[in-house]
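Starting off with a structure, shown below.
Left out: one protein chain. Kept in place: all the others.
Which chain is which? They are A, B, C and D, in the order written, and residues in each are numbered from 1.
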Amino acid sequence: DALDDIIARKTIRVAVPTDYPPFGSVGADMQPRGMDIDVANLIGEKLGVKVELVPVTAPNRVAYLQSGKTDLTISSLGKTEERAKVIDFSIAYSPFFDAVFGKKEPAVKDYADLSGKSISVTRGSMQDKELEDLAPKAVVKRFEDNNSTIAAFMSGQVEMFASGTPVAAAIKRRNPDLDLELKIVLANAPCYVGVVKGEQKLLDKVNAIIREAKASGEIDRLSVKWLGAPAGELPE
Amino acid sequence: MSNLAPSAALAPALPVSASSGAAIELVGVNKWYGDFHVLRDIDLTVNRGERIVICGPSGSGKSTMIRCINRLEEHQQGSIVVDGIELTNDLKRIDEIRREVGMCFQHFNLFPHLTILENLTLAPIWVRKMPKKEADELAMHFLAKVKIPEQAHKYPGQLSGGQQQRVAIARALCMKPKIMLFDEPTSALDPEMVKEVLETMVSLAEEGMTMLCVTHEMGFARQVANRVIFMDAGQIIEMNEPEAFFSNPQHERTRLFLSQILGH
Amino acid sequence: MSNLAPSAALAPALPVSASSGAAIELVGVNKWYGDFHVLRDIDLTVNRGERIVICGPSGSGKSTMIRCINRLEEHQQGSIVVDGIELTNDLKRIDEIRREVGMCFQHFNLFPHLTILENLTLAPIWVRKMPKKEADELAMHFLAKVKIPEQAHKYPGQLSGGQQQRVAIARALCMKPKIMLFDEPTSALDPEMVKEVLETMVSLAEEGMTMLCVTHEMGFARQVANRVIFMDAGQIIEMNEPEAFFSNPQHERTRLFLSQILGH
Amino acid sequence: MNDFTTWDVFRNLLAAVPWTIYLSLIAFAGGAAVSLLLLCLRFAFPRAAGTPVRLYVQLFQGTPLLMQLFLVYFGLALMGVQTTPLFAASLCLSVYSSAYLTETWYGCVLAVPKGQWEASSSLGLKHWQQMLLIVLPQALRLSVPPTVGLMVQIVKNTSLASIVGFVELTRASQIIANATFEPFLAYGAVAFIYFVICFSISLCGRHLEKRIRI
Partner (left out) sequence: MNLSSFIDVFHSWPSLLNGLVMTVMLTLISSFLGVVLGTLCAWGSLRGPKALRWFIRGYVEFFRNTPFLGQIFFIFFGLPALGLRLDPVTAALVALTINLTAYACEIIRAGIEATPAGQFEAASSLGLKPAQAFFLVILPPAFQRVWPAMTSQLVIILLASALCSQISVAELSYEANMIASRTFRNFEAYIVVTLIYLGLAVLFRDMLSWVGRRFVYGDFATEAQR
């Protein structure tokens, strides 16, 4: 059973992003840091084991978990029906709003206004799926990682990009002059910890740790540190 | 090989100074490869219709000399006048001269990706702008002349060496040159094939073509040459009518050379 | 070239059936390349010390025949006995025979990555297990014999064609073979270099080496051969002493061939 | 959040260079070992081993390395064989380079003129002696330029190891680009570093080629 293995191994392997600030990026020392990394460390600490961080990208983070390469994936993962078929989800640990961002012009009042607009999105992300459902007439350009998605927008290859509010905030902080605003929200998609399918004991343990951290205000503290605001109400 | 009957039909048929002006005239030609002095003060006048054989040891500059005549090599000093046109760096003149001068190489240098017929018609069509049909007829005419019209649609790789060399001669003839240069045309051939190529060259000579020929086939030289030239170390050492050249060479070096190539 | 003085020193020096048994014996040898019948019922006995020249048109199977003798090619029918050992598929026997038989090729086939000396000592050291020092001495002895001891430390690419061929002969001699095979050893050479190689071969012949030589150097044949063989289309058409062979060929085909290679 | 200086970018990229070199060496050594083995098989048993070796080469030259990596890393895991990224990258790169090396080196051996075989057999050398003393040294010389070319390819292809999460040059540049939002600095620097590595390999190759030409 996975939890026993982790305790026996004295390490827990966690998939985290390194291309998705503020959830995960690297510092000048090339060490990963961010919301997701802190949550991973929190869980490791509570389990009393060492944390082994495995850097992943959005498209392959589920594959890592599926193939047993990691025990958990903490990489701003949102919950979908399809994903729930192949992995289990904990309770949410962080707020996250998917949205479309772009320059001031043109205005977007509803999803129909996205028709014909070119929008970059990271393949395999929640936004990809949401765009397809909510704005089927948008011209969606899919990229391998968050960086390319953003770079496509910055270089003018697309008119807008879809990502999370914290991501856009991070960009704005980095480039205050950038003409960037939230065009329309796609979904409220808080982040969950992904757990190997069928490992109930491990899942329960992770849930317990997160609940406790929420209660103690630890989650809010991390949220303020990385996202600039308290986590607020998160779904169970 | 060699040792053709000395009573050859053609040898001194033509007087040394013939018809209207010289076909080729080299005056004080010098050439260097880097520091190496390949041609030293070459003076040579070839009259129209004259047939000259050049011999000499390897590396003596024979190839270099005839290659200077159609500007495959550049000379650095002296003047070369071909068919009244002086060779300079002027590209147009070089083109003009090359149209008048045909050349056959030791290794035939047929174009392997073209059929025999296409090898022959390439230059008439692209240089002389001849219509394809006419070029084909011309080519077949010369193929018949070198006695291999039936090979027209094969590729060079499918022919024997002797046949390939005859094609190379026909290819040069298709440009209707006034002068033909040959650089050891038979030395890459099997002994049996040498004969068929030499016969083709003899028949050319009989038609009065001006010919300059580097060869060690002394039988051929006796049969058709008006003059034989011996070169060594970039110089023309000796030049004489074939009879005198072979029977009574003036220079020690010539005598030694002749003894080597005739002796074994 | 060619036409050596017919009063050659060596020619019929040795009686046709000499010393202790045959050096090479081919009986009813047949060989096919796929459907193509290259060798047809070849019968040939070469006595010890005998020197045989093989000539014939291109493609007649001359090379194939002598390559069968040291098993570079396999024959399919008949028997080949070399120095008392019959050639079968037994690898040990093939090795034994190859030690007794030296071979020289048209294109020399020296090993380009080894110096001349290393070319010569390679086989003595690895096949005869000779100590290096001894092998070096042997090699220098034979290099002196072919008159190029000063080239010992150069690489083949730095030598002229004639020198390379003499190295190839020396290389074969270093194995102290009882029999030497030559496949057109001079046909890839410049006319001047032909002579130096032929001289080396003549001196070998003078020492009584058993030799089988494919060549069109008829002067050489007259000078050293005990017998001349004419092949055509995979058959031995004619075999005779050189005097008789050249002056009075029995077969129409031989006559035609001789007229072609001697005639021009 | 951005505390990278330009120097940090370079420093961190340079820190990843050893991994790229290490992976390249493994790929080349592994590839060479495998292809020598395959070549021995192919020359020792031309009938039996010829077709399988050809199929092997065909298979690994005909599929993208990216797919091979993904299948080995995740595919094997799914079948219950857990591998590390290092193992997967080493395996795939070795197999990939062995396919190209096998084909190249086989061609080099065949390119040694037939006359060399004949001359050495008529001197009585055994087959292995011919191979070792005559053919291989010449094939080796012929093989220098294409082998150097392949080494450059291998160095560039180690960038695909990033697919399985291996932090070598390319991956490092991606990570840095994401952290700094300055993709051009990161990608430009990394292109420069690759160029320096690969071009010096080419230059060494050319030098070697000149030195062993006689």
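Quick note on the criterion: a residue touches a chain if its C-beta (ideal position, glycine included) is under 8 Å from a C-beta of that chain, and two chains touch if they have at least 3 such contacts.
Source: prediction; values computed, not measured.
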> Among D:Gly75, D:Gly115 or D:Pro137, which residue is in touch with the absent chain?
Replying inline: D:Gly75
> Quick one: which of B:Pro156, B:Pro191, B:Gly219 or B:Pro249 touches the chain that's been left out?
Replying inline: B:Pro156
> Among D:Gly50, D:Pro64 or D:Pro113, which one is in touch with the chain left out?
Replying inline: D:Pro64
> Just one of D:Ala48, D:Ala191 or D:Ile212 touches the chain that is missing; which is it?
Replying inline: D:Ala191
>> If I consider the whole complex, including the chain that's not displayed, which of A:Glu52, A:Asp113 or A:Glu144 touches that chain?
In response: A:Glu144
>> On chain D, where is the contact patch with the chain that was removed from view?
In response: 58-59, 61-68, 70-71, 74-75, 78-79, 152, 156-157, 159, 170, 183-184, 187, 190-191, 194-195, 198-199, 202
>> Residue by residue, what part of chain A touches the chain that was omitted?
In response: 59, 62-63, 66, 82-83, 85-86, 120, 123-124, 128, 141-144, 148, 151-152, 155-157
> Which residue numbers on chain B touch the omitted chain?
Replying inline: 67, 70, 72, 95, 98-99, 101-103, 105, 107, 109-114, 122-123, 126-127, 155-158, 168, 171-172, 175
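Note that only the chains that are shown with their structure count from here on.
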>> Distance between chain C and chain D based on Cα centroids, please, to the nearest Å.
In response: 48
> When the centre of a chain is set as the mean of its C-alpha atoms, what distance in Å lies between chain A and chain C?
Replying inline: 83
> What positions in chain A touch 2 or more of the other chains?
Replying inline: none
> Touching two or more other chains, which residues of chain D qualify?
Replying inline: none
>> Quick check: in the complex, which residue numbers of chain D touch chain C?
In response: 113, 115-116, 118-126, 129, 133-134, 137-138, 141, 214
> Which of the residues in chain B come into contact with chain C in the complex?
Replying inline: 1-4, 57-58, 160, 187, 190-195, 198, 216-217, 219-220, 257, 260-264
> Which positions of chain D touch chain A when the two form their complex?
Replying inline: 1-5, 8, 12, 15, 73-74, 77-78, 82, 163, 165, 167, 171-172, 174-179, 181, 183
